[in-house]
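All protein chains of the complex are present and in place, except for one that has been dropped.
We just call them A, B and C in the order they show up, numbering each chain from 1.
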Amino acid sequence: MSSTLRQLTPVAAFFLLVLATPFLLRHDYYYLSILTMAGIFAIIVLGLNLLLGFAGQISLGHGALFGIAAYTTAVLTGTYGLPLAVGAVSGVGLTALVAMLIGMPVLKLKGYYLAMATLGFGLIVYIFFNEAIGLTGGPSGFVGIPVLEVFGFVFDSDLSYFYLVWSMVAVALLTSLNLIHSKYGRALMALHISETAAQSMGINIARHKLFVFVLSSVYAGIAGVLYAHYLNFVAPSSFGFHFSVQLITMVVLGGMASLWGGIAGAVFLTVMPEFLRFYENLEVIIYGLILILCMMFLPKGLAGGVCKLLSNVRRRFGREP
Amino acid sequence: MDLASLLQFLASGLTVGSTYGLAALGFTIIFNTTGIINFAQGEFVMLGGILAVVFMHWLDPGLPAAILLAVVATTLVGLLMERLTIRPVRNASAINLIIVTIGVSITIRGLVMLFWGKDTYVLPAFSGMAPIHLLGATIIPQSLWILGIAVVVLALLKGFFSRTIFGRAMLACSFEPRAARLVGISVERMVMASFMLSAFVGAVGGVILTPLTMTSYDVGVLLGMKGFAACILGGLGNPFGAAAGGLILGILEAFGAGLVSSAYKDAIAFVVILGILLWKPSGLFGVPDTERV
Amino acid sequence: MSPDNVALHCRNLSVRFGGVMALCDVDFRVVQGTITALIGPNGAGKTTLLNVVSGLVECCSGTVGLLGQDMTRVPAWARAQAGVVRTFQNLEVFTTMSVLENVMTGAHRDVRYGVLGALFKTPRYFLEERRCRALAEEKLEFVGLFAERSLPAWELPYGRQRLLELARALAAQPQILLLDEPAAGLNTRETQALAGLIRRIRDELNITVAIVEHDMELIMRISDAVTVLHFGQVIASGAPFEIQKNPEVIAAYLGEDAR
Partner (left out) sequence: MITRILFFALAVMVFISAPAAKAAEPIKVGAVLSVSGPASFLGEPERNTLLLLQDKINAQGGILGRPLEMIIYDDETEVNKAVLAADRLLKRDRVVAAIGGTTSGNTLAIMPKFASARIPLVSCAAAEKIVKPVNPWVFKTPQSDRHAVIKILEHAKSQGYKNIAIITVSDGFGQAGREVLMELIPAHGMNVAADEIYGPKDTDMTPQLTKIRGLNPDAIVCWGTNPGPAVIARNRVQLAMDTPLYMSHGVASKRFIELAGDAAEGLILPAGRLAVADQLSEDHPQKAVLQAYIQEYEARFNTEVSTFGGYAYDALTLIVEAVRRAGEATPQAIRDHLEEIHGFVATGGIFELSAEDHNGLDERAFVIVRIAGGDWELVSD
């Protein structure tokens, strides 16, 4: 029980921070909208971290899964005018179904081969978004996605959407934390370290891999639905190979197998370019250099860096009375 | 479909496939010594082409000299990359190193954009643009240059890895770095050599395909991705497989575009690749890794 | 001997790796409630046989009978769930997890709550987790690792990691326990303790044990029956004192020494 309490303290602190952020930013809605976007990415990254950081399975197809959910809800609510709940549930459901169908054969592959297979899947979906013009609106995008409305409350302001997205981040974080402290979490970590040992303990490896792949796709699906109804517009270019690689970067930069780190990575990589805008032509170069330096000097990501900093501080203050 | 058209598709597939194959070879060389995938491989190809154009305009030394300069310069970039970003953290985990190479690729793109802008550039063809007629199909001489040079590079690499002591030492590093160190091979030197070699191969690829396909600061992204697909398709770590994977990918795209649908040609190619991977989980010519218990 | 007290029965097993015949027409039997040893010179195919029994390697021909059922085509995880659990020669400890978590992972099949229970921490979750933790702690106590339970597994010394593997396997509550060279890398004192532990596993926990081992002294001291493999074939099986005297076995071992 006390361990549960210990877990909940940082979560509560996180909640307070989220609540306070709009006031800290003095209601600067521009930064609020960037943080909303960062929150949407953080949800995907949390799921991807379960898959990559804990179970050790890579996916370069999460950008596509994110897109499937976004397009599904877009088409259902935008083209066919179905209720938002139908769009949201089908968006997440279809994403999970696709993930299951693709995961079943593909998760037998390992390492770079798995990376390639998921990349191929992502590319095929991306081409479908581009070419199924009648359905998706093609390369120029899908216009006219309705504003999100839940039980009569319309999420049309930046503030309300910010709170909505970040409460979903909190839910995703809590469930992920719960999961890694359960037998499923132990099984995932076990199969990451040694598949042989894990299966010799009675862990059905194929099923656990599929489970975490589908679970992470559900996270990506929720993010996709939130994204579509936030921008009210989707285009294929947001769901390509580049985005999938960026998601992986967020996980690794934040810290593999650290859920907090994943959120930090998503926020860092989404917010950083906003500060680099001042440098115009140098922006890309600085972005690349920061990425290189972070990975070189923070091998355990931002989370690892913060932990080290904290323990250094603690040691210093511990010694001096 | 008549024979001439089929031949034309084949010619297109082989030309494009050779460029994928050369990119894939670069991936293989670095993978073999370090076990990582170098995401900046596409940027080596881009640098080869762009630098050749730059040297042509800047120094105007004639095409062959410009090409030579570009290849040498790109090889030095490979050396610098290893020295500055890989060697200082050589004990880092594979995924961290891969993200480092992503960072390098972004930085290289940014630098090229800064110095030479976002324009598309072209090099003059090595021996004119007059097409050669062959059984109803037409091929421009540059395609033959590409095919020929790709074959020569592959043959040289094969010789290098199997005949020379240095090449064998590089292979040894990939199998058992500790054992390699014990028998007196400097793994650091081999890793450095592998980065230079793969930058060299990439630059050669970039230089020979620029007259045909043109180049700009961002061509490396797509070539890198296709090259990665090719070396996985062929079986990671096998140079012959990488080259074959490239050719197969190119041919799949050409025939997919010509016979089925040009809109879905990449999708067709990747569906086939997925099928092959499910059938052979270690690629066409890869050795399945047997897990020891 | 009637089949219902045979816990493990392999018939006519053959395994081929490429062109090499690793096992050739092997029969291997473990009687319920015994400690049965599998010995033989290096490369005789002992570990391969254990791999076939635990389902990590598929055989080309023959059958694997476990607990009265044909399990030749059953995947490894399902065999473990049915009660056949093993340890590894080259330690396969989950290094990044704590000692306790390692053992709790062993109890995986016995922890009963669903995905939703895990995601939302239902009362059931707490109940089962507490039970699982108690079970794991009990097994740690059994092997004598209780004090180290919250250390990360990689911090344990080699010999202690062997015990951890044993505790983890016991947490799975097996009916048959397969031990692959459990004494490898242990010093004499640790080996002594291990012998006692294995006996207690048989006597106190009523678990049938099949053990592959090089340490002859250990084998002769604890095992009820011995099977000898040589170049993938069974050359002898019987009680320890019979095996010690078997000329073929002596020749096989001498041959190895001569090499």
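Observations on the model:
The rule is simple: a contact is a pair of C-beta atoms (placed from the backbone, for glycine too) under 8 Å apart; a residue touches a chain by one contact, two chains touch by 3 or more.
All values derive from a computational prediction rather than experimental measurement.
Touched by the hidden chain within the whole complex are the displayed chains A, B.
For the chain missing from the display, the contacting residue among B:8, B:238 or B:282 is B:8, taking the whole complex into account.
Residue B:209 is the one among B:23, B:97, B:196 or B:209 that touches the chain missing from this view. From the options B:56, B:111 or B:140, the residue with contact to the unseen chain in the full assembly is B:140. In the complete complex, the hidden chain is touched by one of A:11, A:25 or A:206, namely A:25. By the touch definition given at the top, chain A reaches the unshown chain through residues 25, 28-31, 33-34, 37, 130-131, 133, 138-141, 143, 158, 231-235, 237-238, 271, 275, 277, 280, 284, 290, 293, 297, 305, 308-309.
Not every partner is drawn; the one left out touches chain B at residues 1-2, 5, 8-9, 11-12, 15-16, 19, 113, 118-120, 122, 129, 131, 133, 138-140, 209, 212-214, 216, 218-219, 221-222, 253-255, 257-258, 261-263, 265-266.
We take it that only the chains that are shown with their structure count from here on.
No other pair of chains has as many C-beta pairs in contact as A-B. A straight line joining the Cα centres of chain A and chain B is 32 Å long. Inter-chain spacing, taken between the CA centroids of chain A and chain C, is 41 Å. Centre-to-centre separation between chain B and chain C, using Cα means, comes to 48 Å. Shown for chain B are the residues that touch two or more other chains, namely 293.
Residues of chain A in contact with at least two other chains: 196.
Chain A meets chain B in the complex at residues 105-106, 108-110, 112-113, 116-117, 119-121, 123-124, 127-128, 131, 195-196, 241-242, 245, 248-249, 252-253, 256, 281-292, 295-296, 299. Of all the residues in chain B, the ones that touch chain A in their complex are 37, 39, 85, 88-89, 92-93, 95-97, 99-100, 102-111, 113-114, 221, 225, 228-229, 232-233, 236, 263-264, 266-267, 270-271, 273-274, 277-278, 281-283, 289, 291, 293.
The part of chain C that touches chain A in the complex is made up of residues 54-56, 75-78, 80-81, 85-86, 88, 92-97, 101, 104-106, 108-109, 111, 113, 115, 117-121, 125, 129, 132, 168-169, 172.
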